[in-house]
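A single protein chain has been removed from this complex, and every other one stays in its place.
Per-chain residue numbering starts at 1, and chain names A, B and C are given in the order in which the chains are listed.
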Amino acid sequence: MCRHLAYVGPPVTVAELVLEPKHGLLHQSYAPIDMRGGGTVNADGFGAGWYPHPGGAALRYRSAAPIWSDQSFPDLARTTRSAAVLAAVRSATTGMPVTVTAAAPFAEGRWLFSHNGVVRGWPHSVAGLAAGLPVVDLLTLDAPTDSALVWALVRHGLRAGRDPADVLVDVTAELERAAPGSRLNLLLTDGAGVWATAWGHALSVRAGDESVLVASEPIDHDPGWQEVPDRHLVVARPGTVTTHAIRTTDETRTA
Amino acid sequence: MCRHLAYVGPPVTVAELVLEPKHGLLHQSYAPIDMRGGGTVNADGFGAGWYPHPGGAALRYRSAAPIWSDQSFPDLARTTRSAAVLAAVRSATTGMPVTVTAAAPFAEGRWLFSHNGVVRGWPHSVAGLAAGLPVVDLLTLDAPTDSALVWALVRHGLRAGRDPADVLVDVTAELERAAPGSRLNLLLTDGAGVWATAWGHALSVRAGDESVLVASEPIDHDPGWQEVPDRHLVVARPGTVTTHAIRTTDETRTA
Amino acid sequence: MCRHLAYVGPPVTVAELVLEPKHGLLHQSYAPIDMRGGGTVNADGFGAGWYPHPGGAALRYRSAAPIWSDQSFPDLARTTRSAAVLAAVRSATTGMPVTVTAAAPFAEGRWLFSHNGVVRGWPHSVAGLAAGLPVVDLLTLDAPTDSALVWALVRHGLRAGRDPADVLVDVTAELERAAPGSRLNLLLTDGAGVWATAWGHALSVRAGDESVLVASEPIDHDPGWQEVPDRHLVVARPGTVTTHAIRTTDETRTA
Partner (left out) sequence: MCRHLAYVGPPVTVAELVLEPKHGLLHQSYAPIDMRGGGTVNADGFGAGWYPHPGGAALRYRSAAPIWSDQSFPDLARTTRSAAVLAAVRSATTGMPVTVTAAAPFAEGRWLFSHNGVVRGWPHSVAGLAAGLPVVDLLTLDAPTDSALVWALVRHGLRAGRDPADVLVDVTAELERAAPGSRLNLLLTDGAGVWATAWGHALSVRAGDESVLVASEPIDHDPGWQEVPDRHLVVARPGTVTTHAIRTTDETRTA
């Protein structure tokens, strides 16, 4: 089911977001509060992405092992500062491989992406949707997992220069139509903004004038955390957070 | 804290003991019932040992990754049959490395060994005890962990040809004196018998005329499971199970 | 570039084929003789597949680490006996991930498969060819590598019930047309027969009345080894080895 977060604001260390908070991703990896749809821990790999040069390409550190057992990550996380970070801990869906290539964040250029959830009936349910992608995208799918396909769909929209909010809404709606009952919390950043969907899973936002944090679960007791209502999109930048209902085409037609 | 089991009886597959039971080690790795002394999962590696030739040396399969994420183990476990098996899933004590060399079972010749628990104050508390071992034993300690030292102590007694029951009782008592409050569930097999201590942690036995199974937690709902009282040693073979109170020398002296 | 072998004959241990021969795959992993097309070692993972029940499904042991550093494999290889084995050591092509899911043998039911070589211009050169596969096959490609696609193409033919020899010849010819200059040594077994192509890379056969061994390089000094001529298919069973020239359609047309 996974757990993830994205941050944009004044430079912080990766450790301040992931390791040090009382209920940060490290804690959520072995003691998550809300694991709807199965799983008890998030111990099937983890990853963090950040920006060494603001406005430039993202970097990643990923592993197929539990975040708590990694012997290099704490040192790195304490000394890596960035004005934007996206990190995730993974709980593999049964039948999908535990391998570093399946660990979020997925990345291209300045984009970092993570999917928290599951695509029902994968792979058969989404074969039609996947058929709309270039074959080369399928040949280079990061891993044979639902999340890697979701990333390929999102990336396809971003490569076309479309607005990230539209891309997330459309991919969510298309997946829901193809695979009803899926859990589709998508999380995307370009280092300046954060786009995220709450679709069948928990999501919270903590926003201020200078920074914004979007996470599966609040990582601390700050009273500023707001839960995102289910089936909604969040678009967040320091100083600006907007929330929009997501409607599948079918709903739109009925309306 | 770890979870472990040992079996002696008619040949079974490793999977029948570890993967298939409703509450086998696979299940205990992510949903243990009784994790006294901390930890929530046993995801810091695992191992299984068995005997390809009855009476011969033991073999091992071990990994530093969670048992559920291993892609080769299920196939192997389903096709590996043995008349004796010792298996363990590991929850590393904070500060001790997650590495394959720290995963039980520890082995030498026909002996397989596992420790479920923690040595309080390690390493300082047991430096005196360790000083009694040959230096070469310390240089070749499997890993810088309390469990590897416990194994070195046990192995030292076995190499001297001492009775396994005496060895486990003495090592337990010595460790308790050096590091009071330690949890010291030791588990040992030579492929024919099983020796185990319950010292600060749960332990159960399921014995019959043809087989015997000693485990941290019952792996099924068989009514034959008996809990071993705390601070006791179990010596088990098919058809014969005896339980003995363990007394530290101090207690003996007071008595 | 990889190195691989397949054996069918009286039961042997995996170690007798892979670890013990003077120039077995273990030796070839760090000291291969013939690495056409680049690479100096085969240290990007390895795997072995075999048959616990003759006529039944194959099993696999695979790792992303060098074969020589694996601490469980020697024990397993020495005690695993099978009447058919396919094993491989991997040298990843630059740009393709080193992950266990990319390590041969690839498997389905009783089929075990390995590819030694490289597909030129991957992935773009073969997008057209891949488009002929069911989308679900692309979504579940074992890894984003040329070899995983070659396996998907071969598997597609086998699933259709076609003759393995025809499948290997056709896939080789199709890949050569789409990606000229590729190295395409394919190796397939069902536990009873071995099918293999020599296409741009070395391949040798050692055949007898009771057993047959097909390998990238002879693993010993047995005088019975015969080199397979380039651009040929070998079909081998104990007692019967036949070799056939492979022609691409273009050549056929010119002829």
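FYI, a residue touches a chain if its C-beta (ideal position, glycine included) is under 8 Å from a C-beta of that chain, and two chains touch if they have at least 3 such contacts.
All of these numbers come straight from a predicted model, not from anything done at the bench.
Within the full complex, the chain left out of the display contacts the shown chains A, B, C.
Per the touch definition above, the residue from C:Gly24, C:Gly47 or C:Pro66 contacting the chain not shown is C:Pro66.
In the complete complex, the hidden chain is touched by one of B:Cys2, B:Ala58, B:Val126 or B:Val241, namely B:Val126.
Touching residues on subunit B toward the chain that is not drawn are 97, 99-101, 122-124, 126-128, 130-131, 134-136, 138-144, 149. Mapped onto subunit C, the footprint of the missing chain covers residues 30-31, 40-41, 43-44, 64-66, 69, 71, 92, 97-98.
For subunit A, the residues touching the absent chain in the complete assembly are 52, 59-63, 71-72, 75-76, 79, 100-101.
FYI, only the chains that are shown with their structure count from here on.
Because subunit A and subunit C carry the same sequence, their contact can be compared by residue number, and over half of the numbers here are used by both.
When the CA atoms of subunit A are superposed on those of subunit B, the rotation angle is 180 degrees to the nearest 5.
When chain pairs are compared by contacting C-beta pairs, A-C ranks highest.
Averaging Cα coordinates per chain places subunit A and subunit B 40 Å apart. The centroid of the Cα atoms in subunit A and the matching centroid in subunit C are 38 Å apart.
Of all residues in subunit A, those that touch two or more other chains are 97.
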